[in-house]
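These notes concern the structure reproduced below.
All protein chains of the complex are present and in place, except for one that has been dropped.
Which chain is which? They are A, B and C, in the order written, and residues in each are numbered from 1.
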Amino acid sequence: MTLALAFEQLLNGIQFGVMLFLMASGLTLIFGVMGLINLAHGSLYMVGAFVCAYVTGLTGSFWLGLVAGSLGAALMGVMVEVLVIRRLYHRDHLDQVLATFALILILSEGTAWVFGSQPLWLDIPSILKGSVELGVLIYPVYRILIIVVGVLVALGLYLLISRTRIGMRIRAGENDREMIGALGVNISVLYTFVFAVGAALAGLAGSLVGALQSVEVGMGEPVLILAFVVIVIGGIGSIKGALIGAMLVGIVDTLGRVLLPSLFQWFMEPSAAASVGSALASMLIYLLMAIILAIKPKGLFPAND
Amino acid sequence: MTDSTTDSIMRIEKLYKSFGALKATDDVTLELRKGEIHALIGPNGAGKSTLIAQIAGSLKPDAGKIFLDDEDITQLSVAARAVKGLGRCFQVSSLAMPLSVRRNVMIASQAITGSSFRFWKAVESDKALIAAADEAIDMVGLLDRANVPVSNLSHGERRQLEVGCALALKPKLLLLDEPMAGLGAGGSERLTMLLESLKLEIPILLIEHDMDAVFRLADYISVLVYGQIVAQGSAEKIRHNPLVREAYLGASDLDATDLKDD
Amino acid sequence: MTNSNVSLNQSRNMSRESWVNGFLLVAIVLAPVIATMMDEVYYVNLSSRIIIIAMAAVGLNFALGFGGMVSFGHAAFFGLGGYVAGIAAYHSFEGTLFLGLVPATDQMLLIWPVALFVAAIIALLIGVISLRTQGVYFIMITLAFAQMIYYFSISLTTYGGEDGLSIILRNSFVVGDSNNPLQFFMVCFAALILSLWLTHKMVGSRFGAALTMAKLNETRLATAGIEPYSIRLVAFVVSAMITAFAGALFADLNGFVDPSMLSWHRSGEIIVIVVLGGVGRLFGPIAGAIAFVLLETFLGGFTDRWQLFLGLVLLGVVLFARGGLIGLMAGSSRHG
Partner (left out) sequence: MKKLVISMAVSAALVVTTVASAAPTKIGMITTLSGGGSHLGIDVRDGFMLATEMANADLEVIIRDDARKPDIAKSLANELIQKDKVDILTGIIWSNLAMAVVPSTVRGGTFYLSPNAGPSALAGKACHENYFNVAWQNNNLHEAMGHFMKGDGLKKPFILAPNYPAGTDALTGFKSRFGEAEGEIFTKLGQKDYAAEIAQIRASNADSIFFFLPGGMGIAFMKQYASSGLKLPVYGPAFSFDEIILGAVGNSAIGVKNTSQWAYDLDNAANEQFVKAFRAKYDRTPTLYASQGYDTANLILSALEKARPSDKDAFRKALKSADFDSVRGSFKFGSNQHPIQNIYVREVVAGDGKKPTNKLVGIAISNLQDAYVSQCSL
């Protein structure tokens, strides 16, 4: 493997990591503030993608679709929060797992009902098609955009939490849920807001990634599991942790996919090596997670809890 | 350092613990002797709870050693120390609310009446176990309440039960973290008498804010300020120790009359 | 993550709850008998399916309900049990050796111990690491391990990979004909009763008392001189073994095993069934399994959108029927 290729694969790993971060950031934010495990986060990701695809198809503008996707997911988020999630904050994690598991079923089938069961068309806007030369390698513009957006989101969240009044309240919420009452904040409004933000992030991720991958029912679930791996590695509730965790997972997974098969070719015939290697590669991130939790049971950057 | 010839049951030597810059436990050395109640006093934030946590084993010291009956237990877990005979009661009650009084005590008896890895015999029909538990319950005078869920007990009764749970371990010593806290006059009276009656078989390390109780019960007192032992000695000595007065002047939890009247 | 319901403090509702339990047992055993008389063999197999899934949940309930350990990875043990049975059946049918050295058998009584043993070893490994974590982390790390095993099963090309492994001939039981639906049901029913009885015994024992305390108040347990970690670890392993037992039966019932038996969806379903029936209630899993499987089956009959309605029903239960179905029927909601 040439140096250029190695570098490109590393970049791919980072880029994949950023995709995961877009998804994980909302998840970890929601957990950090409300202490809620939201299995339905993947479904919000899916809703975002479908709305984006629908609006893009309607208006012909991907950018409108992107906005619509984020807003649509946020709106769905608010609905879900007010109708269901709200009643779960004071329940144990078990009830939360169960209720949000039920939400997955409802949202998936609901989406199929509204938009039909066939995958929807959603493509990268033509300006962003094609690739650019980055020194030794050629890299797709759109993927660079995703990296940029990811960085912006990370920055935005950092500012929101550290600079704004709401952020101050959010941190208060993280530190202790009673104190926030003392701050005279309407807690349920704050929670709804935070949930909406998380949902919007999921929607944004769904729209951006949907354009690159595919928009279909059930697209959220594999991503959800990965996002959970990410935030658990990073330390649940910590945005910083989510970022680092996402990068770790992205890079480990990508390099594993690339390197393991070629590694096994040293002592196996190619197709067997390809098969065994990729099998091992698919287990790799879970192995990573297990190891990290074995050493640091609360993840790399435990949020104050 | 000891001014008594009775042999020691627990010894703490040069214990250190710090959180970042804060020295919570700073070169603490003390000793608990058979047949005595040793009170550990000090203003809020003096590091009493940190010290207790290290003695109980829920917190590992940075340096120093803890001996129980001349055996080094510094590295043992909470459970292991309990089995070795270190009974503990908590500042904030740590009972299993939905379970009955007897159930709460039986858990403690379990550890000393055999292994907990018995999967067959029903505890209800485990005579030895129940007897052991009831003995402890009786000592704290709750026998008539044995089947009542803890959630229905009064605050005072819960305190007594805490002690009962500790006693069920047949401990070599008791570690009591503010047993009097929030007790009414009657309650603390009853508990004081209980401890009085206990101390002969079971020496007690007592952490207490209620100075009446301290001076009534304690044979020996150590004063902890900013993680350091600033004074140590018999109740009388401490009562007159200027350092202690200074440490406590204005400190709300010790009212001045205690110090004047003599 | 623990809720303080233990059948111990339900005394006033005990009698009523045990009535409900009794009714459930009678119903579940009568259904297939009557079905056989009416020559409706389908309902016999459906009952076996219910029983087996209930048993998987009984296993999880031991860790989750009585020990407060929310394992999101129990499908792994379910699948392990299934694969042991499947691989044994495969080799004994082909007349080949496992890994080319171990002779296979089609005797359930020989297969089950192996399944339990394998599950125990894996559960021990997973538990030793996972139990160092708590709360959400425990939920997620168990999920991670299950996913690992899931992908491993997909890569098992010798045993069909994602296509799974079909069991041409159901493994046989010492007496009777395991291919006879009613007789196979009876085997499953016996297994369920056994696992319920063991659970009951263990919960009542010294170990159970310690486990209950580990769930209600870990500090109390430690100060009482008992290591919560080791208590939990043992409970986790036992729970995994029960679920694996169910998995072995499931493989024989369906006549095949495949990775979907280990998918995280399945883990979710087992949790759903436990909660649906009532966490920490001995017969909860049975009520849960009956409700879940019947919903799955008959909603599917009414509409293609059955999963939507399944979701709504589950949501309703979490939000409004705390204490699960047993709680509902026995009239005692669980104390949050």
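Following the convention adopted for this analysis, a contact is a pair of C-beta atoms (placed from the backbone, for glycine too) under 8 Å apart; a residue touches a chain by one contact, two chains touch by 3 or more.
In this text the structure is predicted, and so the values were computed from the model without any measurement.
Remark: the absent chain touches shown chains A, C in the intact complex.
The chain omitted from view is touched by exactly one of A:Ala154, A:Ile170, A:Ile236 or A:Ala281, namely A:Ala281. Taking the complete complex into account, C:Phe298 is the one of C:Trp19, C:Phe117, C:Trp197 or C:Phe298 that touches the chain left out. Across the entire complex, the residue among A:Leu83, A:Val114, A:Ile138 or A:Val151 in touch with the chain not shown is A:Ile138. Within chain A, the residues in touch with the undisplayed chain are 1-2, 5, 8-9, 12-13, 15-16, 19, 57, 108-109, 112, 117-124, 128-131, 138, 140-143, 209, 211-219, 222, 254, 257-258, 261, 270-271, 274-275, 277-279, 281-282.
As for the chain not pictured, it touches chain C at residues 31, 34-35, 38, 40-43, 45-46, 49, 154-155, 157, 160-164, 166, 168, 250, 254-256, 258, 260-261, 265, 294, 296-298, 300-302, 304-307.
Please note the rule applied: only the chains that are shown with their structure count from here on.
Taken pairwise by the contact criterion, the protein chains link up end to end in a single open path, with no chain closing the loop.
The innermost chain, defined by the distance from its C-alpha mean to the mean of all protein C-alpha atoms, is C.
Most remote from chain A, judged by the distance between CA-atom centroids, is B. In this assembly, the C-alpha centroid of chain B lies 44 Å from the C-alpha centroid of chain C. Once the centre of each chain is set as its mean CA position, chain A and chain B turn out to be 50 Å apart. If you check the complex, the residues on chain C that touch chain B are 4-6, 8-9, 201-202, 204-210, 212-213, 216-217, 219-228, 231, 234, 335.
Taken together, the chain A residues at the contact with chain C in this complex read 31, 37, 39, 84, 87-88, 90-95, 97-99, 101-106, 108-110, 113, 225, 228-229, 232, 236, 275-276, 279-280, 282-283, 286-287, 289-290, 293-294, 297-299. The touching residues of chain C, when paired with chain A in their complex, are 1-3, 64, 70, 72, 129-130, 132-137, 139-141, 143-145, 147-148, 151-152, 154-155, 157, 264, 268, 271-272, 275, 279, 305, 307-308, 310-312, 314-315, 318-319, 322, 336.
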